[in-house]
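Note that one protein chain of the assembly has been removed; the remaining protein chains are unaltered in position.
A, B and C are the chain letters, set down in written order, and residue numbers restart from 1 in every chain.
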Amino acid sequence: MHRFALIGAGFIGGVHAQNLAAHPDVDFALVYDIDHARARQVTDRHNAGATTSLDEAFDRDHIDAVLVASSTDTHAAHLRQAAKSGMPVLCEKPIDLDLDRAVEVVRQVTEANVPAMVDFNRRFDRDYAELRRTVAAGDVGAVQLIQMTSRGPSLPPLEYIAVSGGQMRDQAVHFFDLARWTAGEDPVEVFATGSALTDPRLRDYDDVDTSATTLRLPSGALLQIDCTRQIRYGYDERIEVLGSDGLLEARRHRAGAVSRYVGDRVVDDGLHTTWFERVSASYGAALGHFVDALQNGSPIGPNLAEALKAQAIAEAATLSLRSGQMEPVKYPA
Amino acid sequence: MHRFALIGAGFIGGVHAQNLAAHPDVDFALVYDIDHARARQVTDRHNAGATTSLDEAFDRDHIDAVLVASSTDTHAAHLRQAAKSGMPVLCEKPIDLDLDRAVEVVRQVTEANVPAMVDFNRRFDRDYAELRRTVAAGDVGAVQLIQMTSRGPSLPPLEYIAVSGGQMRDQAVHFFDLARWTAGEDPVEVFATGSALTDPRLRDYDDVDTSATTLRLPSGALLQIDCTRQIRYGYDERIEVLGSDGLLEARRHRAGAVSRYVGDRVVDDGLHTTWFERVSASYGAALGHFVDALQNGSPIGPNLAEALKAQAIAEAATLSLRSGQMEPVKYPA
Amino acid sequence: MHRFALIGAGFIGGVHAQNLAAHPDVDFALVYDIDHARARQVTDRHNAGATTSLDEAFDRDHIDAVLVASSTDTHAAHLRQAAKSGMPVLCEKPIDLDLDRAVEVVRQVTEANVPAMVDFNRRFDRDYAELRRTVAAGDVGAVQLIQMTSRGPSLPPLEYIAVSGGQMRDQAVHFFDLARWTAGEDPVEVFATGSALTDPRLRDYDDVDTSATTLRLPSGALLQIDCTRQIRYGYDERIEVLGSDGLLEARRHRAGAVSRYVGDRVVDDGLHTTWFERVSASYGAALGHFVDALQNGSPIGPNLAEALKAQAIAEAATLSLRSGQMEPVKYPA
Partner (left out) sequence: MHRFALIGAGFIGGVHAQNLAAHPDVDFALVYDIDHARARQVTDRHNAGATTSLDEAFDRDHIDAVLVASSTDTHAAHLRQAAKSGMPVLCEKPIDLDLDRAVEVVRQVTEANVPAMVDFNRRFDRDYAELRRTVAAGDVGAVQLIQMTSRGPSLPPLEYIAVSGGQMRDQAVHFFDLARWTAGEDPVEVFATGSALTDPRLRDYDDVDTSATTLRLPSGALLQIDCTRQIRYGYDERIEVLGSDGLLEARRHRAGAVSRYVGDRVVDDGLHTTWFERVSASYGAALGHFVDALQNGSPIGPNLAEALKAQAIAEAATLSLRSGQMEPVKYPA
């Protein structure tokens, strides 16, 4: 049994709490949130303990691993404390929106030799994992072209936009990670262009809601990602991988499987309403992977170095959004 | 080049005329219709000759094959004349609605040793042919269960109903032929039940518009057919074959491939509006098969003996509709 | 909070245990199983209490509702004890394989005025519930034809077959319940025919593994059900409802959404491997419905009287399997 402390009891903290409570090899020991009442709500639901002291969460005598689900600007500090206390840590993305600061934190955690994982949970989505497995097995030959679609149901609140780092660092970064992981190559160049089509105030934040991004891989393979913040037909993501021997597609998910044949149309159940319905299962699977790694010392999925790479791509894409030209991706040494 | 005479210049005659005109190895020589003006319209369109004498159509000096597409009650007479004149013949179904008379006609044609085919055109539908090929190749193992769906867009006129022989002999018979052909076995028993749901006047003709028919094959395999005359979503047919090693399905066809994602629904293009859009290609393929057989002496697809078997099943099904019990199928000796 | 006792800690008892533990308004108090060790395993996992006395489960001072998931031959006794003790009860199907005994038990529970539900969980499947809602709302007009498919991945052990009551009472009965519920009418006649195709030893039990059943409804609408015990492509169920204004279909479920385009084929993820993956969510939803009914006094979904009706159809279908003719359905008075 691994004793876990959870830091952060907001929406995504609540999701992690449920998975921690359900995992057979996890002892869900502690919850910390800057809002003590919110922490208490979570512990009440799951029979865990709440604490008002962050240090308790990093006390290696009573805790075996920390799950960081607090706000973005606190991730770096928690990761540093994990390094100091030698505490294994599973952290929500990003490490830090400032790439230099992120690099420095990763250096500290790496030197401390602490098992650490960034929660790019989509890697644990059943379909994306199957896609990657099939590509890695060589079943579609050499990767030539990848198409990724990431479309959210509604524009996040502007307060969120303000601290998000922009569409590339906040939304596309998930797919930058999937891209590297699926293709098995690190993109060398990136081009991005975007528009603010749903809310002109995005421009005040130098941000966009609709973007088209193109990546070049060392092999010459290409990758297109379209990201939109707000669509009117639910939550939509899909991935297509064209290889020299065939095509793979992780199709859109539907919320149900009922068809209505009326007149000259067939009306099917549409997509999930929210992103959470689509990807919720992957959070539990990601936690499972982390716990397995702790138990067996097996390699950790998206480790900090990999997360840095995804951030580096997002950085170059953000630059390209402004420059209007292909930008080289500069990976941290 | 095979010189063809066409008998019958109604709707289906017009379809055959177009296929005769387009076939590279066919010389579309002659059209006869009891309505001379109607024959003339067809010949004008396709540069063929019209005749007002039926005998010309059966003149072996100038004609190599006759295609019979006239009204049902004339089929037997034309087939007999083909037997007498030694003329190869491709005839629309049925041979004759009266099974005894049909048996007698088949005897005559068979004795005359004339190449003859009944136009159960669905055997030449690309998907159904693929289904049968796959079953025959043993790719899904032994057939255990077949489900067939045959649904028309609208009730035919009552005048047609009056001379159609009823839903089993007119509509289901196509699928009785497909059933035998696909399963590779002759059904031994049949149960049918039906209702007149769209127009109560059907009962005046002792007919139904909605029926559920079950066949038993000698191997113990079962077959369900649902037939309806009038649906509100186009023209619908599909077939499913469950074998001991897997399932095969010839899916519904759609009129187009456009999807509209709006709100929580996905709206796709629906089915074809009419039966003709769905199966038109199979008429040309059936003609091609017949011409090939004439050229190469290869076996003829649905020959008269096979057509009789399909009629025998329809006969037993019609009986079951009234008796409410499983009836044995009595095949002509 | 409703205090629940669970009777039966086998596979399906384990499923119920998990749902009881997760339900926010349920206090999962007690587990009883004739095999005490097995009960203990379940309670250990979920922090519930185990008991070796059946009476404790029916003690109204400490328990608010009982969930019966023990073996079929014990259902009647537990339902009688629920009647005697005035205990609300959610019982796995069937009430009792002997229809007369089932009728008698239902009489007792009804007289005791105890809230009681039979767990025909498929009613709570998202897609089937949507189907029924749409039909009930009149969105496809009057029901004319229903097609149901129920196909299991493998033949149950013969020991199970021996006590199952046969394919109609054990497998088809779920769909007889769905049929009534979806159509909003009680079938009046039934025809069934079947074969033992996967294991000839089924004949020793007078049972079949492959059957085609046809129901007639008072309106003249028809219903076809094909049931097979063993297919080679996973677990398969689907329902189609043809109405006078359109068609509804609850399609097959797939285990994933990955497509592989290779050569001239597209290879998609197939069906779930087991029935449980397909319908597991419906167990939780059924429990939710029962708890809601307890809380609000709202009407209970498949109540005992409805369960008896489904059994009556299964009874007539079993008779038809032998008689080879349409049999009237005799509903208990």
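The rule is simple: a residue touches a chain if its C-beta (ideal position, glycine included) is under 8 Å from a C-beta of that chain, and two chains touch if they have at least 3 such contacts.
What you see is a predicted model, and the numbers here were worked out from it, not measured in a lab.
Undergrad: Check each of C:T52, C:S154 or C:T273 against the chain that is not shown and name the one that touches it.
TA: The missing chain is touched by C:T273.
Undergrad: In the full complex, which of A:Y233, A:Y261 or A:F290 touches the chain missing from this view?
TA: Considering all chains, including the one not shown, the answer is A:Y233.
Undergrad: Which one touches the absent chain: B:R107, B:R201, B:R260 or B:K330?
TA: In the complete complex, the chain left out is touched by residue B:R260.
Undergrad: For the chain left out of this view, which of B:L6, B:A57, B:A76 or B:V140 touches it?
TA: Checking the options B:L6, B:A57, B:A76 or B:V140, the one contacting the hidden chain is B:V140.
Undergrad: Touching the absent chain in the whole complex: find that residue among A:N121, A:Q167, A:T182 or A:S211.
TA: Of all options in A:N121, A:Q167, A:T182 or A:S211, contact with the hidden chain holds for A:S211.
Undergrad: Spell out the interface residues on chain A facing the chain that's missing from view.
TA: 141-142, 144-145, 147, 149, 151, 189, 191, 193-198, 210-212, 214, 216, 219-224, 226, 228, 231-233, 236, 242, 244-247, 324-326
Undergrad: Suppose we count only contacts with the excluded chain; which residues of chain C make the list?
TA: These residues touch the chain not displayed: 232-234, 236, 254-255, 261-271, 273.
Undergrad: In the full complex, which residues of chain B touch the absent chain?
TA: Residue positions of chain B that touch the missing chain: 126-127, 130-131, 134, 139-140, 245-253, 256-263, 269.
Assume only the chains that are shown with their structure count from here on.
Undergrad: State the chain with the largest centre-to-centre distance from chain B, centres being mean CA positions.
TA: Computed centres place A farthest from chain B.
Undergrad: Mind having a look at which chain is the central one, using mean CA positions?
TA: Smallest centre-to-centre distance to the global C-alpha mean: chain C.
Undergrad: Suppose each chain is reduced to the average of its Cα coordinates; what separation in Å results between chain A and chain B?
TA: Each chain reduced to its C-alpha mean, chain A and chain B end up 58 Å apart.
Undergrad: At which residue positions does chain B touch at least two other chains?
TA: As it turns out, chain B has residues touching two or more other chains at 232-233, 236.
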